[in-house]
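With one protein chain held back, the other chains of the complex are shown just where they sit.
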Amino acid sequence: MSATSPSEQPAHTPPAENLSIQNLSVSLRGRDVFRDVSFDIQPGEFVGLLGPNGAGKTTLMRAALGLIAAKGNSSLAALTAADRAHAVAWMPQAREIAWPIAVERLVALGRLPHLPQGARLTPQDQAKVDQAIDQMGLQPMRHRAASRLSGGEQARVLIARALAQDTPLLMADEPAAGLDPAHQIATMEIFARLAQEGRSAFVSLHDLGLAARHCTRLILMGDHGVLADGPPDTVLTPDLMAQAFGISVWHQQTAQGPVFQPLEVL
Amino acid sequence: MRGGILIALTWLWTMSTVMADPVRVVSMNLCTDQLAMMLAKPGQLVSVSYIARDPDASAMADVAQGYPINHGLAEEIYLLQPDLVVTGTFSAPATTAMLRRLGVPVAVFDPATSLQDVAARLLQMGAALNRRDAAEELVAEFEQQLAAFDQVNAAGANTGDASGRTGTDADAGRPRAALYDANTYTSGPQTLAGQILEAAGFANIASELGYTGPARLPLEQLVMAKPDMLVANTPHDSPARSEENLTHPVLRHLSTPQTTGQIRQADWVCGTPHVLRAIDRLAVERRHFTKRDRAQ
Partner (left out) sequence: MAMLTTCVVVLFGLSLGVGPAEVNWRDSFAALVDDSYGPLTLVMREIRLPRALLAAVIGAGLGLAGAALQGYLRNPLAEPGLIGVSAAAALGAVVALNTGLAAAMLFGLPLAALAGALVAVFLVLLLAGPQGGSLTLILAGIAISAMASALTSLVLNLSPNPFAASEIVFWMMGSLADRSLVHLAIALPFVGGGAVILLRLGRGLDALTLGEDAAQTMGINLSRLRLLLVLGTASIVGGATAVAGAIGFIGLVVPHILRPFVGGQPSRLLWASALGGAVMLQLADLAVRLILPDRDLKLGVVTALVGAPLFLHLIYKTRRGQV
């Protein structure tokens, strides 16, 4: 596994944090989705974004990327499209694969921002593509048409595509949804390893158990803003879970690591 | 309702009595317009088609100014209360059928496809309008002038048989001309235009290529046939894609002494004595050509 040293990262990447958001507010059709959200994501962090349906997780991520209009500041939204493509890779929730492109070609699209107009993949590019394919266990299907794979397989292809973009920050909207348990865990471990290598991952999740076990930090959204932001232990508390989701939970440190289980609706 | 029936009955009665000598004649077709204007007694012809006033199409546009016009719609024709409608075979057959259903007598004229047809149509119109004497007079005049042309043009073209149709012997020595029309149409010997061309002392390219009636002449074949002269329609002022073939650049390259030849006009359209004017103008062009040809 080739760890990316900071010197290999593009020079224009902000040196301190991979994402910095200040007082970000979004209102859609006159209603505030959230107000005054601020946080930074440092290299080495694997941040899970939690919150009930409609809390604005997707909106927050898209606003942070500069894909929708927002008040306040986001370091990514300030970049040009080309620079942003070197700073962040984004896997949207809608898993769109419009054409029957072979898996390896689709993953190779992740190298697009690194290639001049009309250029072919260099051996280094190809190595990144192969690595992403290996990481997501796509080797057996690399020549199959991606649009004809199952939903879970497509999700893994799209994650591989984002990995191949090889950016300091990886953002993904519900990457684990629809995956079987083995691939859910494997995916979370890949994000965690990216963080260990000095990059960051910022991922929205519905599976609180996965969040408890793999993330280094959680941001909990609700009530038009951030309810809590910190290490999993400080966010996954019974009080906050009751406030945000209206559920009771069971959360313990075990010999196999933290185990988190939602119990019942309050 | 009862009034309507009454009117219809009255009409039927009037018609049966006046059929022999119609007093309210309406024409719905450019060619019957002209025949009727030539032959009708004053006041007998009450309306002509609107096209009769179009100088691009009508040889008698001036005369037509003196008549009320119609647009060939059954309703307006019926309300003119004609005791005879004259029209062409192919113009608005639905209108013709409708008028007949309403009890209006309609006389239908076939389009002229030869110079002989001119006399025939004059006589037919004379019969329809009960003006047989006037018609026979016009026919005699027409045939006399046509014979005069034949003599002059036959002599000018160094050939004994001016009315010879397609025979190469008869055509020997005559300048070869192509009739060329919108949408790349040409006219063979069995058309009015083809006979005008021959009467003016030309050989028709269409005959060489085996066309008899109106036919599509691909631009390629026209160029390959190398006509001495191109007799084309004058394109209309407002452009249409259908007439672009008349201005195709290849026609400028055709090595004819003068390819303008865009002299076809209203005189060519209908089988009336006006075709004599067309023959005359074309014969002038032919004499110009022969003179230049000999000078070279």
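Worth a mention:
Order as written gives the chain letters A and B; numbering starts at 1 within each chain.
By definition in this document, contacts are C-beta pairs under 8 Å (C-beta built on N, C-alpha and C of every residue); 3 or more make two chains touch, one makes a residue touch a chain.
Since the model is a prediction, treat every value here as computed from it, not as a measurement.
Across the complete structure, the visible chains that the omitted chain touches are A, B.
Residue A:A89 is the one among A:I21, A:V37, A:A63 or A:A89 that touches the chain not shown. Only one residue from B:L79, B:A127, B:A240 or B:V284 touches the chain missing from this view: B:A240.
For the chain missing from the display, the contacting residue among A:P100, A:G151, A:P181 or A:P231 is A:P100, taking the whole complex into account. By the touch definition given at the top, chain B reaches the unshown chain through residues 57, 182-184, 215-216, 218-221, 223-226, 236-245, 248-250, 253-255.
Seen across the whole complex, the unshown chain contacts chain A at 62, 65, 67, 81-82, 84-86, 88-92, 94, 96-102, 105-106, 109-110, 112-113, 117-118, 145, 147, 158, 161, 165.
What we mean here is this: only the chains that are shown with their structure count from here on.
We define each chain's centre as the mean of its Cα atoms; on that basis chain A and chain B are separated by 83 Å.
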